[in-house]
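Handing you a structure now.
Complex shown without one protein chain; remaining protein chains in place.
Here the chain labels run A and B in written order, and each chain numbers its own residues starting at 1.
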Amino acid sequence: MSEPVSALGGASFQGFATIREIGPVGMITLRAKGLKSLEKAVKAVTGTKLPAQRRIEVNGDRACGWMSPDEYLLVLPYGDVQPALASLGKSLGSEHHLAVDVSDARAVFRIEGEKAAQVLRKLSPVDFDTLAPGELRRTRAAQVAAALWQQDGGFTVVCFRSVAGYVMGLLTHSAQPGSELD
Amino acid sequence: MSTRLAKGGRLINRTAPVEFSFNGKRLKGYQGDTLAAGLLANDQMLVGRSFKYHRPRGIVASGPEEPNALVNLGAGARLEPNQRTTTTELFDGLECTSQNHWPSLEFDVGVVNNYAARFMPAGFYYKTFIHPRPAWKHLFEPFIRRAAGLGKAPTEGDADRYEQAYAFCDVLVVGAGVAGLKAAKAAADAGQRVILLEQTPTLGGRAPVDDTEVDGQPVDAWIAAIEADLMARDNVSIRTRTCGFGVYDHGYVLADERVADHTPGDGRPKHRLWRIRTGKIITATGAIERPLSFAGNDIPGVMLASAVRDYVVNYAVSPGDRTVVVTNNDSAYQTALALKAAGLDVPAILDARETADGPLPQAARAAGIRVLTGKGIAKVKGSTRVTGVAICAQAGEGAVQEEIACEAVAMSGGWSPVVHLWSHCGGKLTWDETLSAFIPDPNRPPLNHDGSAMVEVVGSAAGDLTLTGATVTIPPVWVMPQSAPIQLRSKMWLDYQNDVKVSDVQLASREGYVSVEHTKRYTTLGMATDQGKLSNINGLAVLADSLGQEIPQVGTTTFRPPYTPVTIGALAGESRGEIFQPLRRTPMHEAHEKAGAYFEPVGLWRRPYCFPRAGETHEQAVHREVLNTRQNLGLLDASTLGKIIVKGPDAGKFLDMLYTGVMSTLPIGKCRYGLMCNEQGFLSDDGVVARIDEDTWLCHTTSGGADRIHAWMEDWLQCEWWDWKVYTANVTEQYAQVAVVGPNARKLLQVLGGMDVSKEALPFMQWADGTLAGFPVRVYRISFSGELSYEIAIPASHGAAFWEACTQAGKALGAMPYGTECLHIMRAEKGFIMIGDETDGTVIPQDLGLDWAISKKKADYLGKRGQERTFLASPDRWKLVGFETLDGSVVPDGSYIIADGVNGNGQRNVQGRVTSTYYSPTLKRGIAMGLLQHGPSRMGEVVEFNTAAGGTVKARVRDTVFFDKDGEKQNV
Partner (left out) sequence: MLILECPYCGVKAEETELSPGYEAHLKRFGPGSSPEEFEAYMFARKNPKGVHFERWRHSYGCGKWFLAARCTATLEVFGTYPAQVSEPPADIIAKIQARRPDWKGYK
């Protein structure tokens, strides 16, 4: 079997901020609510606690983000997804939940540099002045859905794989040297 | 002549000269000039021609209200028509040309319209070009189109880039004059997050021109101090060259930042559209001076008094050696004083009022200026520039008492507060008798999301004109002289750009127009690119007078965004070229491009339509793909197919509600075709459902339908059956999907190897997990072509590699990729329906003979009640059948099946229509499906399809399965 290939094969752009497509990144959509074993099941996979509303709990290369009252996004190394699904299945057993691999359905970007936020200020109707560290915001980037959060001094942006080229185009346009917002 | 003064000029930098050109003439100016100032400094009084009469026109104003001085700016890929010279910053190398004239600005043939003016009154076009009817299309419209329109549209793509940005604040202040600066500081002091917008490059507004004092300090010093103060604060963001042009619901404001208009080609975005969300909006947008209506008030050299003052003080530009001032208020006296201070002559101030004894008139008299009260202008002398004025009594009919030679006229008819932003979201106005102006009514503001006042107005925009010097009162003077006869009134311009005169509005009133909105459209008053900033109040005052009503009764026209024109580039922002819209690509997209695919849009997806080879037409390629797939092996990228996981203890029950058939009984490992309808009963989507395990199903949707159907599922789960235990996940993009189709399909899978795909191990309508060539796959044995067919799902990040593996291994088996058109033809040959072809939102499954896919046992499913409606249950509905043309030709797409007689509109009756029509390479003839009244009971009958050319095509009614009726090809 071949190596998994991310949507843009690691494309990058150096503008007033650095744009990098990263991945493949392992991702699991976990839908569940109010289950007794949920906290433990997530901890076993990501090593984090269950995030509160709109939060993302990060633990190295693993994380758990709050997507909606009954949906979590688990982030982990690509190769660990299948064991993680097995682990979730075992922990949650017959309790009503849905855990699916969505690693390949997504593209992930990193935006780095002192003015990284300015790139996103041009694309998303989000007040970045009040976006708390560790807050996961689901919004749109121009015309497509995106999720973003601050991490390691930059931003991580997640979108659907099929529009990765479009999002790379947006980020490249927004990070053009000379177009800084201040 | 207008010229540059040797001294002065607040805004210009004399050490930084710049060169620019107007109509090819090389001219000199300074950094800090506006283009208008630069033109005037070079005695370019004549800058354009008017729209209708092609009258010579000069610069009237000094700001965004300018109606006349519009130019084509730049050239080639940077050409922009209708740029206002008064807001364009001068830069080295600027090129511009005048508009709306032929063959030249100085000699314009169209000026003949001017002499025909009395034959072209208000409503001229409506009245003249009605008869004969055919002449409109062939004669009038082409002629009017050639004559109409300001400027020339660029023919090249815009060389510049544009962008948008979002901003958030507590208080947004629009306008950084004295009032705006004060408001910004107050909000900042209160700890609010403040954004301050200013449309010009500098802060301070007009006050510095008038040399006033603020808080006991000289205004320049006051501005410098507050600017420094605000700049130093973290909670204040100041953006100059940024016009807040529109106020929208819930504190949403759009602003246009002219980032690089004055530095073209420097790589920065030309404009940036700010999308600002604010808790509160404070508008400090100032006031605009009104012209006076006297004969010849449009001759180059007649300018607003405030503009004359701006040019002298800000740019050290003299409008001429001698300027006559004409006014109805005190503020224009400042212009006389400023001219005098610059060493220029003011032969007279004509004041329409009987007395003028305020401090400014007294100062003017003390400066030795002749002040004539109770006087007005009977007529301005001159044609392409002012040569003098004829003076008359304001109270009379215009008998000339004296003539004064001059090069310029500075007029002031009072001030109109800029209430646009207040009004955009419903803020109401009140008529202020003392100012003769509409001002915002603070008791009726536009409302915010919580019902509070969304906009507050400060400074002269709110009617506080103390800083302009026009204190106390501005008496109404709408026509000069007051009893002017028609000869004079037909030379008094209200709307300069659209050539609307006092006499036009009066004519509209005589012809029965009583609504200001109708009068506006009939006369075109205020409908030009300046949106009547100078003309509206004067126009409606004239209308009110003609109607014998008070101005507030007549009311104003509606103020709509944008306040000033905004270039399409800014509105489009980043949405151009490659990122005009999101383009969805499958993991195999690059491979298809390399294979020379011709793509078609399917929703936002791009899918290969066909894979033409060298020398092949698309049609030939499609036919080759069909034959090859039927005879050997075809590969289809089916990744766009929607895939939704539905899981939970109630998932089966839920799917039974969603689909017309029964999904809860589907055995694990098997597949079943299903139909979904909306609540009206009309077919909405179809696809194959696979049972994955005890409480998990995978629902395939159409390519365009995945997001819509997923949202539809969530809608029912969240809003109707919220106690049902079901979770859904849209995994469409997690998997690439490859359809391996044709007699050699199984052989290919066996070559790839890894799992048993034999007839016994994987029968039709079943699925299995396994590996192929080492790739983890799920193989569905389903067919949309009638061939032996496997659809193979594989994680998207392996999609391209798997496609390549199939292509390589398939070579020996005659594999060729095929596109969507081949798919369509093959499904039509088999009589399979396609959502969007056989359905159009008015078709129920029963119309398509799909009763077999509808459960009769279920008490309920979405759409069941809708389908029970009498007109849907009627036996007279159009139903799906196949058609074979008698001559083998292809029925034209969109054809109707004609019936006897005509309907009430004299149109031919119809009894059906074609839904899918193709040339079948397999059968070597045209095949079609369509809806025909009582269709299934009319087998063998010959019907006629109409054609666009007016003829008909005869076709025989038959069943819909054209090929391999018994399904022998797929059951191997």
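Note that in this section a residue touches a chain if its C-beta (ideal position, glycine included) is under 8 Å from a C-beta of that chain, and two chains touch if they have at least 3 such contacts.
No experiment lies behind these values; they were computed from the predicted model shown.
Contact with the chain that does not appear here is found for just one residue of B:555, B:814 or B:866, B:866.
The chain omitted from view is touched by exactly one of A:67, A:81 or A:181, namely A:67. In the complete complex, the residue from B:10, B:277, B:576 or B:670 that touches the missing chain is B:277. From the set B:91, B:252 or B:598, the residue in touch with the chain omitted from the display is B:252, counting the whole complex. The chain not displayed touches chain A at residues 53-54, 66-69, 71, 125, 137-140, 145.
For chain B, the list of residues touching the undisplayed chain reads 248-252, 277, 447-451, 679-680, 711, 714-715, 718-720, 722, 859-860, 864-866, 868-869.
Here, only the chains that are shown with their structure count from here on.
One inter-chain figure worth recording: chain A and chain B are separated by 33 Å, centre to centre, where each centre is the mean of the chain's CA atoms. Contact residues on chain A toward chain B in their complex (touch as defined above): 1-2, 4-7, 24, 29, 31-32, 70, 96-98, 100-106, 121-127, 129-130, 142-144, 160-166, 169-170, 173-174, 176-179, 181-182. Note for the complex: chain B touches chain A at residues 161, 163-168, 193, 237, 266-269, 272, 275, 277, 574-575, 578-579, 581-587, 604-605, 645, 647-649, 725, 727-729, 731-735, 771, 773-776, 795-798, 800-802.
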